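Note that this complex is displayed minus one protein chain, with the remaining chains in position.
What follows is chain A.
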Amino acid sequence: MKNEMRFQTLIARDVPVELDRRILAAASKRAAELRFRHARRRWFWAGSATAAAAAILVIAGAVLLLPEMAGNTRPPAPRADLLALSDWTSVEQENYNLSFELYSGRQAVSELAEAGSLKGF
């Protein structure tokens, strides 16, 4: 402060101890409030992140474990009797084939007979 007057009595003064005590007590209380607010904000965001992760897992699980909902269909499990056919021996297979041919022949004759009766023979 060049060329300006400075006077000791006008500069700093000692602050009464009681004033210091009250002001610092108020600051301590406010600091505690701010710490609580910060902690609460952290819990909120941590909780939100956990809830979001849980929701994603539930949706993913639903998509994977419930295929009808996702529009996928699996082929039906083969019936036991059809599976059993693949276990036939060659003799059983031949027998089946002959029976089938006999049945087919009878079916064909029956159809012809019907056709003949319908035509008025």
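By definition in this document, a contact is a pair of C-beta atoms (placed from the backbone, for glycine too) under 8 Å apart; a residue touches a chain by one contact, two chains touch by 3 or more; residues count from 1.
One rule holds for everything that comes next: contacts and distances are computed from a predicted model.
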Query: UniProt names the one chain left off this complex as which of "ABC transporter ATP-binding protein", "Osmoprotectant transport system permease protein", "NADH-quinone oxidoreductase subunit N" or "RNA polymerase ECF family sigma subunit"?
result: "RNA polymerase ECF family sigma subunit"
Contact set of chain A toward the excluded chain (per top definition): 1, 4-16, 19-20, 22-24, 26-28, 30-36, 38
